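All protein chains but one are shown in place.
Which chain is which? They are A, B and C, in the order written, and residues in each are numbered from 1.
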Amino acid sequence: MTQINPEEFIVTDFAVREHRSLWGDAWRRLISSNTARLGMFVVILFISSATLSHFFWEYEPKKDLDYSLKLKAPNLTVTEEIPSIHPFGTDKLGRDIFRRVVHGGWNSLRVGIVAVGISLIFGGVIGLLTGFYETITMTTVERITLFGISGFLLGSLSAWIANQPLQLVGFTLLGLVAGYFEGFWAGQLKRVVFFSVLGILISAVPALFAGSSVALVCGVLGLLTGIFLALALDGRFFSNVMMRIMDMILSFPGYLLAIAIVAFLGPGLGKGMIAIGVVGIPVYARLTRSAVLSVVNKEYILAAQSVGESHGRIIFRHITPNILSPIIVQTTMGLANAILSAAALGFLGLGAIPPEPEWGAMLGDSYRYLTSGAWWAVLFPGLAIMLSVLGFNLLGDGLRDALDPKLRT
Amino acid sequence: MTRYIIRRIISVIPTLIGVTFVIFMFQRLIPGDPAIAMLGEHATEDSINRIREQFGLNRPLFLDREALATGDLSGFFDSQYVNYMERLSHLDLGESIHRRIPVLETLKLRFPATVELSLLSMIIAILIGIPVGIISASRRNSLIDSVSMVGSLIGVSMPIFWLGLMEIMLLAVILKWLPAGGRLSTGFEINGITHLYLVDSLLNGDLAGFKDALSHIIMPAVALATIPMGIIARMTRSSMLDVLQEDYIRTARAKGLGGRLVLFRHALKNAALPVVTIIGLQAGTLLAGAVLTETIFSWPGIGRWVYDAILGRDYPIVQGGTLLIALIFVAVNLIVDILYALLDPRIRYK
Amino acid sequence: MKADMKKLVEVRNLKKYFPGSESSFFHTGNDVKAVDDVSFDIYEQETLGLVGETGCGKTTVGRTMLHLYRPTAGSILFNGVDLITLGEKELRHQRRKMQMIFQDPYASLNPRMTVGSIIGSPLDVHTKQDRKTKQDRVQELLEMVGLNPDFVNRYPHEFSGGQRQRIGIARALALNPEFVVCDEPISSLDVSIQAQVVNLLEDLQKKLGLTYLFIAHDLSMVRHISDRIAVMYLGKVVELADRDEIFLNSLHPYTQALMSAVPVPDPDLADKKHRIILEGDIPNPADPPVGCNFNTRCPIAVDKCFKEEPVYRETADKHWIACHLVK
Partner (left out) sequence: MKHLLEVKNLETRFYMQDGVVKAVNNVSYTMDRGEILGVVGESGCGKSVHALSMMQLIPYPPGKITNGEVWLDGQDLLTLSEEEMQKVRGREIAMIFQDPMTSLNPVYTVGFQIMEALLLHNNMSRREARDRAGELLELVGIPGAKDRLDDYPHQFSGGMRQRAMIAMGLSCEPKLLIADEPTTALDVTIQAQIIDLVKKLQDELGMAIMWITHDLGVVAELAHTINVMYAGSIVETGKIHNIYKDTKHPYTIGLLGSLPRLDDAPGTELVSIPGLPPDLLALPEGCPFAARCVYRIDKCLAEKPPLVEINGKDHAVACWRWEEIAGMGSR
């Protein structure tokens, strides 16, 4: 009975499939869905038309004025009455709507990118730090910085009251000491008493020069700071505090907050971008945090720790590449929302300052003429908003299916 | 369960304080001086000081450290913020600068209009969004599925204000079926306990009034409902798809349950959980969207009123209006959380 | 058991408590006592099996020994050095000597990194070697674990479960460690692949003189690979002895029940086996029973077991036991 001896036994140890990276697979899936292709087409059209027109199609909004062409319907042939072709017709100042719509695209693109940029950078960093330090225990250096900063922040109130910036130094030092000696009498009453006494010394004593009641108030604040620093401050507490702040901002309806910010800061595209960006921060913070939490509990992070990789390397080599998928999807959808919000602000007169071409503002100026039949002045800017927003949303939807294929069995 | 509700209510308090603080801070962020804005550029020096005194604008923002230095503890706390919170605690929202009417009065007057509009558009969004989501989930990758999903994407990408204008153009200007704006035609009078015209007119059996109120509200409601409708449809679909892949659905089918029973009894109740949360969030977007719709349809709600106040720098109204909208938003989310706990026994019996 | 061998790792009264769900900032709710006062030694080039069911704390012991979790109490001596006293820099240096292999082949490799960089990352962290030497070392490691060196640029998702576990092993061996914690390395593999990985681990132990802590819930595989076996229940070691001593005359009722519950792949033996079926469920680790933590399910529990915790002590022939009724 012949039995092949295992040594020279050729085992096809690898079913031959061509080498494919994860991003390659995702791209193939993206291309295969037609809604995603449609979305990509619209987005590319929008971006290229906006940038090309901005750099290569001269347009001076201030000089563009021609009362003779006021509110003309769209015409594709030159007639004696209308010397030039206006595919989208003209608005109340006789300006060619087509040209302004194309140039308006550049402003919407700018608002979208800057606003989403603000939300992504701030929200992303907050989400990354809270998610990471909620699970991974801090190294001494990280703990000391956290304690130091908390000491500084809490101390600033008493320093302001006593009008003595020196107290700030004292409080920060208190924080650093509490952070460094975390093990010292850990979890015992003695530690709380020790640090609260120190807190009172730092705040009340110097405040005595400013007045007895000032010293009293500062002393109370010092006591509270001491107790706070004595308790085991850790990543979880830091994450909870940050998330509560995010909830607070999120409890404000987005539009309204943006409107309030812009109204208070005054109209203008730049302020609009900041407003929409700030409103978006909590959305990205929560999204990034949940993505980080799903990655940080995986075993390859524990493996990285067991090899002794530094936190920085773990964050950039292991965590960031694996949380990109949900962030890419949210960024695409975020761009869509930013364009929509910018247009809304423009419509309310809080966005771009006329005569700057901006779709929302164009709608806002011309909707009064609707009842007198000038439908084209309202139709085309609105259509431009909807199509560009739809394009980004379609692309975002396609990206979600491509990057996280669990839904496609 | 009650422990969970109490904990949820307690956790809302810091958010509320935070919201009032944020609104207070916005108030003080304005470039320029509110007193001048109220009286106009060329007001006299002392009249400005009188206004500042009257509105307590010259008190320090938070804490008065000079007063403390002189040993006056109560003076220490006598600051704009503390007074603001004090007045807030007994619902004194101050007076409108331009019209001298207490903010609360106008609020009470205009609030029902916004509630009626938001409520109706939310009902429309739910009644259309959820069924569309369920149907496209149960017939995955079919024609209906892709049509409804692209449709809901269009809904989500729709600029409300533009849709409103298109509605007016088509239905009011060209076809003249519906009135272009306002809440009620002249000559109609509907008053009742709820101040919601549709409800009151039905209660009083005033059909003509109901028809007129409906013809006024339908266009803004549809405009306002498009975005939430799209979001709810998409969320229902993805939540149903997730649930339909769970093991207990396979167990239900293995027991011999028919497709319909599996879908509506086993899948829907689990899929409802994330949908309820989304509906809560949508309430916020609705209230904010009201500002736009009310402007186009000249709807006498608080959205339009706050917007005008913002432009007119009428701070008490801005403060009162935004605070009310934020409070509604927080309240709706609290209700959603409690509803979530009722639906999901895993939270009820911790 | 090689009596004269040097102790490589000594675990002294190790405790690891996790904050319970209710514990918030102010009051600590009932802590989950994942590991509650565990002590044992591991000798050089030995394989100590650590066996137990869900919630017994075996994985936590493995991870706390490498200071991946900070111990709540007790100490871990590695080559006589107590890890708790080491600063972060020295501890990182010490990690070269002690490595870990993980359970889930699909979660223990970074899906976005190539196999070459996964295996090479320990070298990046600890050595200043140039790219060429690192690449050669990675190729050598791949061959050592029976994988084709050309796979260097492939991604984890292109491999089967067994192959991924080999990549994990190669990563663990990159820095020539002395001690490797194998945390259920074969539990999520198919039977035929398990045997391949176990044979590989045994060959590597002989070739490189490694010391293993082999954690698993599959008693028959642990018996096959270990020199000595420790049985854990609800955070405590209930019995520790030589492999044959545990199987031929185990003393603790839980060990006996555990062994009788393991299904034997032989119909004749299966019928003859004296069957001990434990009643009830494994208690909640957040509030373990008073006295001996096995008293809720122990067939021979007496009232002393419900009052006092049994002392973990050594009987004559290096057979450690924690039970009142065993002399």
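We adopt the following convention: contacts are C-beta pairs under 8 Å (C-beta built on N, C-alpha and C of every residue); 3 or more make two chains touch, one makes a residue touch a chain.
Nothing here was measured: the structure is a model prediction, and the numbers come from that model.
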Based on the whole complex, identify which of C:Met5, C:Val81, C:Val262 or C:Ile300 touches the chain you can't see. C:Val262
Which parts of chain C are in contact with the chain that was left out? 53-54, 160, 162-163, 190-196, 198-199, 202, 217, 219-221, 223-224, 243-244, 247, 257-270, 275, 277-278, 281-282, 297
Contact set of chain B toward the excluded chain (per top definition): 141, 246-248, 250-259, 266, 269-270, 343-346, 349
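Going forward, only the chains that are shown with their structure count from here on.
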Contact distance in steps, from chain B to chain C: 2
By C-alpha centroid distance to the whole-protein centroid, which chain wins? A
So, comparing C-alpha centroids, which chain is the farthest one from chain B? C
Busiest interface, counted in C-beta pairs: A-B
Indicate the whole-number Å distance between the mean C-alpha point of chain B and the mean C-alpha point of chain C. 55
Just how far, in Å, is the C-alpha centre of chain C from the one of chain A? 43
Determine the centre-to-centre distance between chain A and chain B, using the mean Cα coordinates as centres, and give it in whole Å. 23
Contacts with 2+ other chains: residues of chain A: none
Note: in the complex, chain A contacts chain C through residues 13-14, 17, 19-22, 137, 139-140, 231, 237, 240, 298-300, 302-310, 313, 317-318, 321-322
As the complex stands, chain C meets chain A at residues 25, 63, 66, 68, 70, 88, 91-93, 95-96, 99-100, 102-104, 107-113, 121-122, 125-126, 147-148, 151, 153-155, 157-158, 163, 168, 171, 175
Given the complex, residues on chain A that touch chain B span 35, 160-163, 210-214, 217, 244-245, 247-249, 251-256, 259-261, 263-266, 336, 340, 343-344, 347-349, 360, 363, 367, 370-371, 373, 375, 378-379, 381-382, 385-386, 389-390, 392-394, 397, 407, 409
